[in-house]
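Okay, structure first, notes after.
The block that comes next holds chain A.
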Amino acid sequence: MNITQVLWWFLSILAILGAILVVISKNPVHSVLWLIVVFVAISGHYILLDAQFLAIVNLIVYAGAIMVLFLFVVMLMNLNTETEPQKNRWLKIAGVITGGALLLVLVAALKRADLKSQVAETNLGDIGLIHNLGISLFHDYVIPFEISSVLFLSAMVGVVVIGKKD
Partner candidate 1 sequence: MNAIILSAVWGIVMMFSGVFVKSKTAIRNIGIVGLVVLLIGNYADWMGHHLLVIEVHKMLFFDNFGLLGNSIAFGSTLLLVILSGRDMEKVGHNLAEYYALIFFTLCGITLVTTYNSLLMLFLGIEILSIPLYILTGSEKRNLKGNEAALKYFLMGSFSTGLMLLGIAFLYGASPSGSFVIDDLWTARPAVSPLLLSGLLLLLVSIAFKVSAAPFHFWTPDVYDGAPTVFTSFMATIVKVSIFIGLVRLFDEGFGQNPGQWQVFVAIIAAATLFIGNITAVFQQSVKRMMAYSSIAQAGFMLLALLSLSGVAKDGILLYAAVYSLATIGIFAVLMRMKDYTFEGFNGLARKQPVLAATCTIFLLSLAGIPLTGGFFAKYYMLASVVETGKYMWLVVFAVLCAAVSVYYYFRVIQAMYFKDGEGATELAPSAGFKGVLVLLAALVILLGVWPNALLGQLQHFIYTW
Partner candidate 2 sequence: MIPVLLIVIPLVTGLIAFLLKSERGPRGWALLSSLVTLAVSLWGLSVHKDSTLVKANVEWLPELGSRFSVGLDGLSTILSLLVAVSFPIILIATWRDEYRRPWNFFGLMLLSQAGLMGVFLATDALLFYFFWELALIPVYFLCSQWGGERRIAVTFKFFVYTFVGSLLMLIGLIWIYAHTPGRSFSMEAFYGMRGKIPAKDQMWLFWILFIAFAIKMPIWPLHTWQPDTYEQAPTAVTMVLSALMVKMGVFGLMRWVAPVVPEGTWAWGDTVSTACIIGMIYASLIAIKQDDLKRLIAYSSIAHVGLMCLAIFATTAIGMQGVMIQMFNHGINILGMWVVADLIERKTGTRKISQLGGLAQKAPGLAILLVVVALANIALPLTNAFIGEFLLFSGVFTSTATQYSVVFTVTAAVTIILGAVYTLNMIKRVLYGNVNAVTAGVTDIKLNEKLALGVIVVLIVAVGVYPKPVLELTKETADFILNKMNYKL
């Protein structure tokens, strides 16, 4: 087991543990924090996969901006205590079972995948570098890039419409 593999397992277990803790934490603030942990772990994976740009963006945009926004809202609503009453246990169990079943089914479906020989190259390759990504983004992907401005515009307008006091 080389260092990459060790790191891989570590990051994977961290991500999954974090994810589970996101779900089971009673305090929403804890959930947010655990989610940040998951994001960090995933960024670690990106670095393993030589996707440095995405790793940074993930940290900045997700773990930074978005999660802070979440934290603000959680705090705004004063949800830092365990506000969720422990009711409807059956629905929860059903949820867990269903989620587990989905996992099982997906795994069962994908186990037959003819990808066993395929490998995701780690620690090699330059496609994740900002230079290459930039060239591709502003060349081949200029249309989606421009179009996403419409997305932001509409989100902006929307938030204004909803948030503005009448």
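Everything that follows uses one rule, which is that contacts are C-beta pairs under 8 Å (C-beta built on N, C-alpha and C of every residue); 3 or more make two chains touch, one makes a residue touch a chain; residues count from 1.
Quick note on selection: all candidates are chains of the complex that A comes from, given by their letters.
Computed from a prediction, not measured in an experiment: that's the story for all the values here.
Only one of 1 or 2 makes contact with chain A in this complex, and that is candidate 1. Across the interface of their complex, candidate 1 is touched by residues 106, 109-115, 139-144, 147-151, 153-155, 157-162, 164, 166 of chain A.
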